[in-house]
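A protein chain is absent from this complex, but the other protein chains hold their places.
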Amino acid sequence: MSLLTIDKATKKFGGLTAVDGVSFSLEQGEILGLLGPNGSGKTTLINLISGALPMTSGDTRLNGVSLAGKRADQIAHAGVARTFQLVRILPSLSLMENVMITAVFGAKSHWGQAAKDTAMTALGRVGLADRATASAGSLTYIDQKRLELARALAAEPEVLLLDEWLAGLNPTELAQGIALIRELSQSGLTILMVEHIMEAVRALCPRVVVMNSGSLIADEATQSALNDPCVIAAYLGDSADA
Amino acid sequence: MVNLFKHAKACTTAFAVAAASFMTAGHATAADDTITIGYAVALTGPNATGAGISTVPNYRLWVDQVNGEGGIEMPDGSRKMIEVVEYDDRSSNEDLVRAIERLASQDKVDLILPPWGTGANLAIAPLMARFGYPQLAVTAVTDKAPEFAARWDRSFWMLGGGHDYATGLVDVLAQARDAGTINNKIAAVSVADGFGIDLIKGARPAFEEAGFELVYDESYPLGTSDFAAIMSEAQASGADSFVAFSYPPGSFGMTKTAQAMGFNPKVFYISVGGAFPIYPGIADGKADGVMAIGGVDGTSDSVKAYFDAHTAFVGNPPDSWASAVTFASLEMLEQAIGRVGLDHGDLAAELSNGTFDTVIGQVKLEDNQLRDLWTVGQWQNGAFVGVGPADKTGAAAPVIPKPEW
Amino acid sequence: MKYVIYPVALALLAAVPFVASDYALGLLIGMVTYVTLASAWAMFSGPTHYVSLATVAFYGAGAYVVAMLNEVMAYPMILLITAGVGAAMALVVGLSTLRLAGVYFVIFSFGLAELIRQLITWYEINIYGTLGRYIFVDITARGIYWQMLALAAITIGLTAYINRSRLGLALRVIGDDEVVAAHSGIPLARMKLMAFVLSATILTLAGAIASPRWVYVEPAIVFNPTVSFLTVIMALFGGANRLWGPALGAIPLFLAFEYLSAHFPDVYPIFLGALFIGVVFLFPNGVLAGIEGLRRGKKEETA
Partner (left out) sequence: MFVTILILGLVLGGTYALLALGLTLQYGIARIMNLAYGELTLAAAFVLVALMQGFGISPLLTVALIGPVGYVVGSLLYTVMMKPLVARSSGGKLDVDSILATFGLLFLIQGVLLLVFGPNFTSISYLDKGVTIFGVTVALNRLIALGICVVVGGALVIALATTRWGLALRAVAQTPTSAPLVGLDVNKVARQGFALGTALAATAGATVAMYQTFSASGGVVFTMKALVIVIMGGVGNVGGALAAGLLLGLVETFVATAIDPGLTLAATFAIFLLVLLFRPQGLFGKA
């Protein structure tokens, strides 16, 4: 059985269909790239999986359990963690608190020292452990991204959804970021990542799914997908933004 | 009509006087040649409108007059100047209660004058009783006055209850009906507030007993600003008498609406606000014939003198219902002090048993209540005069039907 | 250490009525009442940033429950019922409104007091048959003070407890970013509702405790919107996100208003208005935070 199954996920905004019957699945421990030109519905799909938006129809299943109709907090509790395309940190809280919340309210519901330990471990993995007591409002952009990842990790999730987590990094940071994600993947975490940076996709994802105008147009090995005429046409058709 | 500029000036002067008098209040009690009188009324907030008409100007006028004569006369013939401690209760009973505690236990004033409003007077009654001060509650209309007078034996209730006003009105209307001037149908509206509900509850059985038929009987919420729908229903009801147990905004609004739509009932009765000096202006100079709650003796010279003094001091005449009674209550206090001095127990006994000469005539309380009251008044030749009870000295004959607007 | 200081301080405060004059006691009651109201308000609105103008809806409802029941049952029983009524009201209101964001919640809470006032008026006139009720309960000013002091202590203690609990953490996250909160597994509705109900129950109880001082209640007297406004400004003035912020905002402002009402009654609204504007511009996070900021700035300068 697949760990996460997306089954005919559909989202309509009024007359506009943003996600149109998308189906694919992730195996335990897999790292899958979600590609597509801007406006193709990738982030909307991530929002459907994480429960930020309710599906119009379709279903997602985690370990065979249906998540359709569940609220974001219930889905998070079930073991799905995410980062956001536009980084969202909690500026009035310390780094420790920022990260601790998923440990406290996630699947494991830690409290007290256990929650702090989990948070420290997560901060350690992204390299922010030494600044745990600082205020999150004072962080640089890359550190905010790290913090957000640490927060997702402290949930000890089964599935991690990364929405362009590598975007906006300089080459050195990008190399660090790729290494970090690889490390997470190697530790057995299942990852679905939306990404525009092909270098990263090639380096990290053996397999990709590609969306265009809300539909899935490819689900195959990364190398063949990037040579797929459909995929190229989709990107070229929107070349100004891609 | 209110002259806004004049008012503003009067207001600032009064404020300066009050502020100045407060500065000296702290050590005033020590001096033997003064007596300190304190009060807490609403100078801001929703109650400020009512207190600003019936209560505050009369307190200030009275103090001014007494001090102008060299002070209050004591039983030994000496005179003591009045010093005033004035607080704003911000229309909140919580603040009011605290202000009374302050007057009694901190400022240790000789006498405390009551606040404006039924709720406010009830809120301080237990405190006044505990501290022993006599309480001459004027602007408190309540049918439970006898109960309260018995509960707090130094409290005096000067403005009757809703039932008094309702039955007073019914008497006036019944006479007109018996004379064949009006039919036996009544259209009544009441404001959904303690006052309006008290009055309509008193009026319903009284109307029925007198053989009237209430063809329209609705209450409207406090804060209603549009009366077109209500007035057109009342007009369509076929009643000759329109009766509104209302507050000033409603009284004024209904008058204007009736004028605009040409609604000319033979009796047009409104409640609070109808006896205000600004009413004829609001009625566009056509107030004559309008009936309202309250009234004063139109033939009395003392009332006329009081009106003149009030106009000269405040800038506008007083209202013709609670103002004169408020002023009379102060005169009672003054005379009682002259007879027995400042001891609270003696004062209360004297107020309870004595007879006093006031602007509203000779006053003698019955069971700590003023029962000899004007219940219905009417605008006649530009003045608001008492018409009911008909047997009261100076009662004018009601003009029914009211001339058309 | 603080396990000694707090009980001792509380005992001292409780002993004050034995030496204070009636007026001083009245001042204390007022002060403690607003400390309670501001602290209870901040319990929910502080961390979540949901600015509620509905304080008087609950405070007034509490007073009304006492007015309705004081002739038929014992006072402690009434307090229990009051707490129940407050919690039930908050539950209904919370369930329907806490999904409203920002300005809509403020507007709703602004209208809520008015709505409840209208409903009670309608009920009194049409069902009870008259408007205005009397509260003749045999409770002295001291009794009211002690009860209110106890409620204030409970409120601040409860806030301290919440701050260190999961609920407190959840509320702070919600105040910063509801989307992150939801995706971190925080059940938004339940957490907000819990805090709102706790806060509203205390506000309702405060109204019940204060009401015997009014003797006579009427919707127009009880649902005085100024109470809501003062509560908000006191809590914000001190700092709604801090345990002692609301209390430290309530005490000086209460005394300032008392001074103004005696000395400059006519400028009281102007002062209040200027204060509101000043707080928003100068101390957006409260005076406590402002002072801390200043101190930190100075330290950095000297360092």
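By letter and in written order, the chains are A, B and C; residue numbering begins at 1 in each of them.
Everything that follows uses one rule, which is that contacts are C-beta pairs under 8 Å (C-beta built on N, C-alpha and C of every residue); 3 or more make two chains touch, one makes a residue touch a chain.
No experiment lies behind these values; they were computed from the predicted model shown.
> Thinking of the complex as a whole, which visible chains are touched by the chain that is not shown?
B, C
> Which listed residue, C:3, C:18 or C:281, touches the chain dropped from view?
Here the residue in touch with the unshown chain is C:281.
> In the full complex, which of B:53, B:347, B:385 or B:400 touches the chain missing from this view?
B:53
> Among B:178, B:218, B:343 or B:367, which one is in touch with the chain left out?
Among B:178, B:218, B:343 or B:367, only B:218 touches the chain that is not shown.
> If you put the missing chain back, which residues of chain B would it touch?
Touch with the absent chain occurs at residues 1-5, 7-8, 11-12, 43-46, 48-49, 51-53, 189, 192, 218-221, 223-226, 228-230, 232-233, 248-249, 252-253, 256-257, 259-262, 273, 276, 278, 281-285.
> List the chain C residues touching the unshown chain?
Residues touching the hidden chain, for chain C, are 49, 51, 96-97, 100-104, 106-108, 110-111, 114-115, 118-119, 122, 125-126, 225, 229, 232-233, 236, 266-281, 284.
The rule is short, and it goes like this: only the chains that are shown with their structure count from here on.
> Touching both chain B and chain C, which chains are there?
Looking at chain C and chain B together, no chain touches each of them.
> By count of C-beta pairs in contact, what is the leading chain pair?
B-C
> If you take the mean of the Cα atoms for each chain, which one ends up farthest from chain A?
B
> Identify the chain whose mean C-alpha position lies nearest to the mean of all protein C-alpha atoms shown.
Most central by this criterion: C.
> If you average the CA atoms of chain B and of chain C, how many Å lie between those two points?
Using C-alpha averages as centres, the distance is 36 Å.
> Distance-wise, how many Å sit between the C-alpha centres of chain A and chain B, to the nearest whole number?
74
> For chain B, which residues are in contact with chain C within the complex?
By the definition above, chain B touches chain C via 11, 15, 18-19, 22, 43-46, 86-95, 97-99, 101-102, 104-106, 118-119, 122-123, 125-126, 131, 192-194, 197-198, 201, 219, 221-222.
> Which chain C residues qualify as touching chain B in the complex?
Contact set of chain C toward chain B: 21-27, 29-30, 33, 118, 121-122, 125, 129-132, 134, 141, 210, 213-218, 220-221, 224, 226-227, 258, 261-266, 268-269.
> List the residues on chain C that touch chain A in their complex, please.
166, 169-170, 172-173, 175-177, 179-188, 241
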